[in-house]
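Only a single protein chain was left out; the remaining protein chains are all shown in position.
For chain A:
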Amino acid sequence: MLLKNKLKKGLRITALSLGITAVSAWPMTTAMADSSADTPAQQLVDSLNVMKLDHVDYLYAYLQSVELSENEYSQIKDNTGRANQIIRNTSSIDSLPNSAKLELLRIFMDNIKLLQLDARMVDDFGNEINILNYEPGTTGVKIQLLDRDGNLLAIMDPTREDLSPEVLLGKINALLEAVEALREMSETGVFVPMPAAELPNTATALPNMIMLGGLLIAIGGTALIPAVAVSRKSKKPAEA
């Protein structure tokens, strides 16, 4: 009797698990899961996030307005492959020969240009850096990404960690993933909005600064009253 019950229970569990497996393998269920998880738009956002930019929204929108030819796409793909070859077997970018370092820089510049972007190196205050007279350590170096009309889209703030082979490789490959996501999005012929994003930062220091200014005026004004009184007092005997 006990054995019969156990067999019955076992059969029920087997039937249930088989049912779950069958339902999960059903084409529509899989498609629904995929559509909610990794859409090309989300892939593009994720790829841009790997670059550690200050904002991704302008770049996200601008890249959708860029039409890439097959040739340009192949060049980006080849450049990425070559960068992978150079970096894959190295433990540190510093140990690479100068020609390889130059080639990596050339690949970065090439891919930026193929995406119809412009890269500008600036200091912490946004002033363009002239590499020929730049003194390392005097100021931080940031990379501004601009569109074809010179509008600022995003700022990259590279750190020492970004020059580790894994991180650099991740960024180079993320750019290719972004391009692949863009090609998929391009097929729709319409602008694809970002799936989800943080709210724009509307906070401003303006009221704080105005209040600080007002406070200083008040303190200065208050201090001026005794000063004027003292000065008048000291003048009186001289006049007399």
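The working rule: contacts are C-beta pairs under 8 Å (C-beta built on N, C-alpha and C of every residue); 3 or more make two chains touch, one makes a residue touch a chain; residues count from 1.
Here is the rule we go by: contacts and distances are computed from a predicted model.
Can you pick, from "Branched-chain amino acid transport system permease protein", "(2Fe-2S)-binding protein", "Sarcosine oxidase subunit beta" or "Sortase family protein", the UniProt protein name of the chain not displayed?
The chain we cannot see is, by its UniProt record, "Sortase family protein".
Determine which one of A:S95, A:N127 or A:N201 touches the chain that has been left out.
Counting the whole complex, the residue in contact with the absent chain is A:N201.
Among A:N71, A:S95, A:N127 or A:S231, which one is in touch with the chain left out?
Of all options in A:N71, A:S95, A:N127 or A:S231, contact with the hidden chain holds for A:N71.
Can you list where chain A touches the absent chain?
Where chain A meets the chain not shown: residues 41, 55-58, 60-62, 64-69, 71-72, 97-99, 102-103, 105-106, 109-110, 113-114, 116, 147-149, 151-153, 186, 189-191, 193-208, 211.
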